[in-house]
Structure formats: C-alpha cells, structure tokens
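The structure is given below, and queries will be raised subsequently.
Only one protein chain is missing; all other protein chains are in place.
Think of it as A, B and C in the order they're written, each chain with its own count starting at 1.
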Amino acid sequence: MAQKDRVNIALIGQGFMGRTHSNGWGQVSRFFKTPVKAVMHTVFGMPNEDPAAMAARWGWQNSSNDWQAVVNSPEIDLVDIVTPNFMHAPPAKAAIAAGKAVACEKPIAGTLAEAREMAEAAKKAKVKTFVWYNYRRVPAVALAHRLVKQGAIGEIRHVRAKYLQDWADESVPLLWRFDKKLSGSGAHGDLNAHIIDMTRFVTGGEITEISGAIAETFIKERKIMSGVAAGGIAAGMKSDKAEMGKVTVDDTVLFLAKFNNGAVGSYEAARQATGNQNRNGFEINGSKGSLKFDFEDMNYLEFYDATRPREVQGWTKIMCTHGGSHPYVENWWPDAHILGYEHTFANQAFDILQVLAGNEPTVPIPDFQDAYQTQRVMEAALICAKEKHAIKMSDVK
Amino acid sequence: MAQKDRVNIALIGQGFMGRTHSNGWGQVSRFFKTPVKAVMHTVFGMPNEDPAAMAARWGWQNSSNDWQAVVNSPEIDLVDIVTPNFMHAPPAKAAIAAGKAVACEKPIAGTLAEAREMAEAAKKAKVKTFVWYNYRRVPAVALAHRLVKQGAIGEIRHVRAKYLQDWADESVPLLWRFDKKLSGSGAHGDLNAHIIDMTRFVTGGEITEISGAIAETFIKERKIMSGVAAGGIAAGMKSDKAEMGKVTVDDTVLFLAKFNNGAVGSYEAARQATGNQNRNGFEINGSKGSLKFDFEDMNYLEFYDATRPREVQGWTKIMCTHGGSHPYVENWWPDAHILGYEHTFANQAFDILQVLAGNEPTVPIPDFQDAYQTQRVMEAALICAKEKHAIKMSDVK
Amino acid sequence: MAQKDRVNIALIGQGFMGRTHSNGWGQVSRFFKTPVKAVMHTVFGMPNEDPAAMAARWGWQNSSNDWQAVVNSPEIDLVDIVTPNFMHAPPAKAAIAAGKAVACEKPIAGTLAEAREMAEAAKKAKVKTFVWYNYRRVPAVALAHRLVKQGAIGEIRHVRAKYLQDWADESVPLLWRFDKKLSGSGAHGDLNAHIIDMTRFVTGGEITEISGAIAETFIKERKIMSGVAAGGIAAGMKSDKAEMGKVTVDDTVLFLAKFNNGAVGSYEAARQATGNQNRNGFEINGSKGSLKFDFEDMNYLEFYDATRPREVQGWTKIMCTHGGSHPYVENWWPDAHILGYEHTFANQAFDILQVLAGNEPTVPIPDFQDAYQTQRVMEAALICAKEKHAIKMSDVK
Partner (left out) sequence: MAQKDRVNIALIGQGFMGRTHSNGWGQVSRFFKTPVKAVMHTVFGMPNEDPAAMAARWGWQNSSNDWQAVVNSPEIDLVDIVTPNFMHAPPAKAAIAAGKAVACEKPIAGTLAEAREMAEAAKKAKVKTFVWYNYRRVPAVALAHRLVKQGAIGEIRHVRAKYLQDWADESVPLLWRFDKKLSGSGAHGDLNAHIIDMTRFVTGGEITEISGAIAETFIKERKIMSGVAAGGIAAGMKSDKAEMGKVTVDDTVLFLAKFNNGAVGSYEAARQATGNQNRNGFEINGSKGSLKFDFEDMNYLEFYDATRPREVQGWTKIMCTHGGSHPYVENWWPDAHILGYEHTFANQAFDILQVLAGNEPTVPIPDFQDAYQTQRVMEAALICAKEKHAIKMSDVK
C-alpha cells in the first residue's frame, strides 16, 4: 500500500451511512491534499437498492450486487462497510481473510462475540482496520482530545456524556432499528456507542466498572411496515398497516461508570428525549479545568480554564474554525464559516488515507481492537441493567 | 394562629442560612402584602456567635443564648431552625412538643431515623411544619411545576437533575461539611437533597427504585482548622495548621432512579465539578414537551412545546419576571429586572405566612412528612452505592 | 461630615425609584460594613402618595409633605431625589443652596439648561453630588470598567450600546412618561441616558460628534388616563377612558457617534422592541480584546481575550459573583448565588457613604458635572435627529 499512489475503495452497503461515506470519499479529494489518491472504485448494494443509481449519483466507478466478489477483487484495497449492524461481521471477516484494509461503521458488530472475533481476526491477519466513530473528527472534539493530552484540565474527576434524540415517538413504525435481530440494541448501540468511544478518546481513560444501569422501552409496540426500511433515522416515515409488532430493543439506556484514572461517569442514550434532536455531548471536569461539547452546537468547544486569574475565569466558547489552530479546518473555510455533520466523514476519510500511506492521522482512529473495548462497555451496561448489580469490566470478555 | 394578626418568629441558629432567613423575613414585609404581620421576635445563637450583633444588623427584636427557653416561650409562634444538620432534630422536636409551628432548613435531619421521628412527632402533634427547600420558590421552578400539572409536557419519561459546585478543591480545610458526624453526608445531603425535592415537586412523581449509585471522595484528607467554621461554603477559607484530618463524607454522589409514573432519572451532586459554581438544575422530557432549568440562569425556564407547528418548534427561553404571569414576581420589579438567590427565601417566608393564615401557598411547601420522603431517597442512594445493587424504595423506612 | 459617624438621609419622592432607593438604603446596612451609619431619616411625598405608609413599610423614621422643609432641615445630611425628571432641579438646587450633599436620579434633569445650572450650582457651593446611574454598579459592568482601565482590551475601536424594552404597545395609556413636559423625552432620556453613561464609564472615552440620528414615535396617540401614574414602567396598566391624547416624546432614538479616542459607536433606545424586556447592554471591541454585557444576563460579563493562544480564544462568560474577585460581591452571597437588579442600588448607596466618609468609591460615581456631560450627548442626538446633519459636541453647551 505504502508504495502505491492510490487506494481503490469498495463500499459495502447503502442507506444513510452509504450516503455519508460516499460524500466523505468524494469531498476528501476536493478539499484535502491527500497523501494518496482515493479512488471510489465500487459500490455494493442489494438488487432492490439499485447500486448503479447510487454509483452514478456519487461518482462510484462501478456497482455490484455481489459483495463477496467485491471484497475478494484484487483491485480493491480498502473495504468500507456500512450495512446494518448484524451484517458487519461477514464482509469484515471476508475482507480480512482477503488481506484487505477494512473500515467499518460503528458499532463494530451486532454482538460482542462478533466484535471479539473481528478484532482477533484483524490482529492475526495484521491488516489495518478502522471504525467510523466519526464524532472524534469534529474539530471541537479533536481539540478536546488534544487539550486533555496537554494537561489543560489536570486530573479528570467527572465524565458526563449523553446522546439524546427525539425522533422515535409512537407514530414511527417498526423499523429495523427496533428489531434486536437486525440492530443488536436500540438507543444503546446507536447512541451510547458513540459517547463511550468519544469519552474514551477525549479522556484517555478506560472504564473499569459499570456501577448501575437502566434500560427501558417506553413504546413497547409499533406498527408493522410492509418492507423494513434499510435507512437510518426515519422521522416522518409512516406505516401503511394497522398490525402492531413488538419492539425488542431499548428506547433508552442510562449507566454509571468508574474509570481507571479515578474518575466517575454517567452516560445516557435516548430516543424520546423531546427537544433534543441530536444532542450528542459531554462535560468533563478536571482538577485544573473543564471541557464541554454539544453536537447541536458542533462548531464550539467550551473550555473552563481554572488556572486563569479568578477575576476573568469562565466558560470560554471556542469557535473551532481557525485553520491555523484547530484540527482539520485548514482544509475547509475561513474562520466561523460554519462546518457541518458531513465534514466529519471527509475528515475521517483523510485520516484513513494518512494511515494507509504510513502517516500519522490527525488524531487517533479506533481500530477493531479499540472498538471491541467500546463494545465490551456496551455489553457490560446491558448486563448491569438486567442483573441489577455492579459489573466489573474485567468480568466481561 | 388564624385569629391572630401577627406571627412571632424565633430563629434558631446563625451562619449562612441565618443570614438568608433573616433577610427573607425582613424583605417579605417590605415587598409583599402579607396576610399576617411577620414579627422578627428572637434570634438564638451560641455565645461565641454573638446573636445580639446579629439581631441589631437584621432587625430581630431580641437575642438569646438559650434555645430551649426560646422554643418554649409562649411569645413564639413559629420556630425557624437553621443549625447544622445534626442539630435539626432537638429544637424541632422541642418546638413540636411545645405546639409550635416549625420551619426547618433542609435536609430535614442528619439521619433518616431522626427525619422519621420528626415527621411522626409533627403528625401526632398536628402542628404545621415547613422545610426550606427554597429552590421550589424560584419563579422559574414554580412555573415548571404549574406547567407540568397543566399537562404541558404530557407523560414524563426522562428526569435529569444535577447540582454541581466546584468550591471544594485541595486548598479548602476540614470544615464541618466534611465531617460525617456534623453534616450527615457531603455533596449528597447538601446538594442531591435539593434536586430530589425539586424533581419530586416539578414532576409530581415518586421514586420507586434506586437502580445504581456511586459515592466517591476525591480528596481524602484536608488540613485541620483551629475552629470549625459553622458557616456555609467557605471558598477561600484557609487553614492555619499543617496537620491533616480524614474527610468522612462523599465529594460526589451519582444515582439512577425509576419513578412510579414510568419515567427514568439520573441525579448527580458534586463539589469539584470545575466551572460549575452553583449549577442546580434539571431537564425533564415528556411526550408532549420538555422543561429545562439551571440555577446559574435562574430567571429563565426553558420550555420545548412539541405541540407547536414543527416549523417553529424549539426551546423557548422564558424570562420568568412578568408580574402578571409568573409566580411571586408581582411583588418585586418590572419585567427583566433580574431577581436573585435571596428572593427565594422571601417567597417562601410569604408562603409560610399564607399557610399559617389558613390560605393556600403559591405552590406547595414540603412539610416534615414530605421532606422525610426525600430523605428516604437520599438514604437509598447511599445504600445502593455501598451495596452495589439496585434498592427498592419500599425496602427503605 | 467626615467627623460624623452617621448620615441622615431624606428621600424626596416615591414611585418606582422611591422603592429601589428605600430598599438600597436599608439593605446597605444589613449587608455591607459601611464606613458611617446610613440613617433613613425622612421620606417626602405628596399627601395623596401617603408617605407615612411608605415610611412604615421601608423603615424611614419620619415622613413629610413639605419638601422644602425637609431639604432645609438641619438634621438632614444627604438629599436623595427620585421625583419625575422635570422635578429634579428645584429640590436639587434648594439642597445645594442649603449646603447639603445631593444624590439625584438619572437623567440629572428634564432639560439641558437645568442640568447645566445644577452642575454649576454644585461646583460653586462645593457640595458633593451623585447621580444614580445605577448600572455602573452591576458587578459585571464595574469589572468591565476595571478591565478596560487595565488595558485588557487595548485600544478601543467599536462601541455598540442598546437599551431595548417592549412594554409600550398600543394598550398602554398616556402615562407621564409619554408627556414631554413631565419627562423631557421618551426612550431617549429613560434608556439612552443609561447607555451613554455606561459606555463613557466603561471606555473612559468622550463623544466628540453625533454623526447621525433618528428619533421616531411609532404610536402617536394613546388613551388618556384619569390620573397620571407617577410610577414607572406600567405594563398592564389600563386606561378607563376612550379619549385619545397625543404622545409628545420619542418611542425610539438611534444615533451614531465618534469618540475622542478614535472609536466609533452606535446607540439605540426603544420601547417597542418586542422580546426585549430590559435589554440594556453593550459590546466594546478593542485591539486586544472585547467585552460584552447584557442586563438580562446581568451576572455575566463576556470577555474575548485576543492575547490568549489562538487555539483556545473565545468569548469567556465570566460569572461575576466571586467575592474575592468581583466588585461588591463579597458583601452578598457565595459564587453563583445570583444577584439581581435591586443590588445595584445598595452597591451605590455603599459607594455614596464611602465618598461622604472621605473614602474612594469602589468605582467612580458620576457627579452633577459628569451627568451634565451625558445630558449634552443626549441633547446633541436629538438636535441631530431633527436637523438631519452631524453635530459636533463642542457646539452643544
């Protein structure tokens, strides 16, 4: 790979994430000075998904209905997986077996066992792997990671993270996201996965105990749909049937945690937190300062620097859009020319290319091993909610 | 009482709360049209506290070093208790025995047993009791209570409450607040007590289970002081000794809870949450809307009304200072002439006078029985943190 | 005065400001350690205003219907004037003639000629004078003054000030505030007066030219009232008559200005700026930083420090409630125990006592000469709006 001047990419899947990845792979070449050329080689989709149309729209050179052929094609260097969670492991393991680099949407897998297998297979095969925890690549979050690493907030004591949405009221039908077989879990895998990864990334700490947890399903039945939508958040999507089906995943999961650095933390994911559309954020309190992030104001990082003269101490709202100072931004626009959600994918695409070219990424990317750690925490929280007692992380493999 | 046109008040204690109550009893007569005259009759203090000076400054007509005499004086109608937590029960029980109305600072007592005894004694003696959970009387919080009661946010699903401070870094010496014998608990009794009461008040729901909890003491030793300060938050207070003593209370307590209305909740109290000086607040999500409050912006209540046309839905920042519309405000100033912390005490003083005169208070005041419920939740959270499993509230008496 | 240990105060007037001053003189003795005792000696009111009731409520020792007797009484040390604007000059001049210290509500007078006469009389008689531009004594504003003086924002280039209210819609009747004979002007004297003073205070600069101005009256007629209310903002006040009368003052005045330090500025006062109840604030941009204040969030000062590393530059929201660091606060409550509107009056009362005792005030208080400068700017803006060309301040006496 390091000798080559290009990376041929295959996208396995379509849906919401197919769109974000396609855009990311396209924009990275237009906005960044990439170390190797990113070639949008082939997109895979089921016949009914019409991958040819997707290829035409987004600039994929080829399309295919046979993922195994794509994954094993000698022309492909990097396999990028965006299928529903239960379908991550098969193409990932095939790609690893074929010696390909693999990038996989989060969470890494539908079950912890699959995650462990994927991590082990990657390790054994020595292929490069990447998981799309894209929020690490919000400039404000990457800056938070750097500031903590520089010691700007001292010793960390409190981690508070939540990822709240409100799209899933009674009117939303029984999408694949509400079916445990297809999604693995509900808000937990969809949302807590992100904030577990994000806080591990920003703090550099690891969770050692889940001290308590609640998993709750407020809306226990939903209308069955004619065909289950493959796509993502489906606000406004209506069912055409009257028949009700059982929701088999959580609507919300809350848990408390202890860290190996002595900090304590709280986490919460929710899909009926009215007024919170995409409230993915954290507050981290250290002995010398604190950091606060909220994706709904994603261009800002809030920093309280307790080493400043007391007279002028306060929460500083840093507009993280300065090319010379803030991660990724020099590739985009001038100061305060606001960046958005989709930019995080181009930023990650760039960092994947960096790693494939043998360079350091702007900030660390989780590989399968790292994402497996996040999956372990997710699993432990669900066990805790069920068994109603604290769970030591060392007991969860 | 109802026949009398005045209420003679005795204040038992001094310190930070002595000051807030004295100011409250004074201002209520200057700003409100009270149903009976509030007479600041006697203030009690230890000889070294110089209650005569306090009387002169705040307008108490008399001072005393003998609380038992004060409590039993036939001239006193209402005994108002502001001593440290472990000293609530003795004067409260004496006052009840003497048939007096009693107002007590929060939490109602240093231990659950005392709280239960106080509640039972009051019930038996049929005296009127009041606990100073003053944040109920922030106009924004009282408005939140009313809106929930009117059904403005529908069925409640999420309760998120936290009370964060940051005054207790390593430089702060071993105040009484760090000594379990004097204070009962740390951040938990000081701060969680308020948010348990406040969310019970606003939601109208009761906690049925503590699902998980963490209690942590980050700073395990502090410098011993020459004389323990009776007063409140003592930021900047310095010890003159090098000797260290053990901290016997929590610095932070987090817990998760389930409610009898099906909602789930998270609570957190902290004293080293850098950047949060008095961050006492909640967010409550219901099926039709949500409410958000933060004491650091105490004049505002944020309301998300999900019944509005989607096009204009959003968080509305209600400046709760309109005399004709918002609780208590008609007694103070015109719109947006900001109110402060101390006003909550005058507001409560007014409502206590209302109840003593046989009228309805502006919004409900917790009596000893009600405050005992809050104390039960506090106790359950500590047990849960210690035993590391879920606790049913029905198991805590 | 300096020899005496007390100051006997007479309050001339009642209404909204009578209430704020009475509270200020009362609270200063309860919360501050004053250099001399503030004695609330006598309150004057018209017979129909019932000054005896006011005395009883607020703790004035005496009441009177004869302001001339009060002003000339040998027992009075300080005359405090809170009558409507057109009635400032007579008691002020009488008090000066009697050799008394005088504190006067803002604006100093109903006309520029009266303001000049008052300033000259005070200078000749060498009496101490004070004008109640109370917003100087918001801790955040006093801090802004100090920061600018320390050079924290460098050379000042932009001053942006506005004072917006929205109480004066069509339903409000023809109060004295809408009658030029009684009030002198409308929003201009009521609101621009404050922001002219506040920006002169914070920046230390003087306006040299009014470059352009607009004065507009949106609601040209209002219902006549049976008796003109003496009081302040009368939101909700209803007329019982159908007859309409002419509004003879402005609803809004905007103007642009140049300063002697090279800065440029814009000012705006409005009474129908829907959504702004008491939006009194400024933003000041300097070569090294900027400051922002909004009275509706009066406990905060926002500071942008452009000398910080670019990576962490941003607007810092300083919660100005730290006793050891922020002006006035050590007399009140712990950190983030929010202060309100009324505290500014107690703060000014304290500083007046300081000056009377021969001490330095916390931050400078405007005397009659200083307030006359503000009045000149006000006059120049009205001339500019009328004559439609720039006005040099040197042409306005």
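We adopt the following convention: a contact is a pair of C-beta atoms (placed from the backbone, for glycine too) under 8 Å apart; a residue touches a chain by one contact, two chains touch by 3 or more.
The structure presented is a predicted model; accordingly, all values stated were derived computationally and were not measured.
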Among C:Ser29, C:Thr42 or C:Asn285, which residue is in touch with the absent chain? C:Asn285
Residue in contact with the excluded chain [from C:Phe86, C:Tyr304, C:Trp332 or C:Phe350]: C:Tyr304
In the whole complex, not just what's shown, which of C:Met87, C:Ala125 or C:Ile214 touches the removed chain? C:Ile214
If you put the missing chain back, which residues of chain B would it touch? 143, 147, 152, 300, 303, 305, 309-319, 322, 324-326
In the full complex, chain A touches the hidden chain through residues 16, 22-23, 26, 29-30, 57-59, 165, 167, 232-233, 235-236, 277-279, 295-299, 319, 321-324, 333-343
With the missing chain put back, which residues of chain C would touch it? List them for me. 153, 157-158, 160, 162, 164, 166, 169, 211-214, 216, 218, 252, 254-256, 258, 262, 264, 266, 268, 270, 272-276, 285-290, 292, 304, 306, 315, 384-385, 388-390
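Note that only the chains that are shown with their structure count from here on.
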Compare the CA centroid of chain C with every other chain's and tell me the farthest one. A
Separation of chain B from chain C, taking each centre as the mean of its C-alpha atoms, in whole Å: 36
Which integer distance in Å separates the CA centroid of chain A from that of chain B? 41
Chain A residues touching 2+ other chains are 315
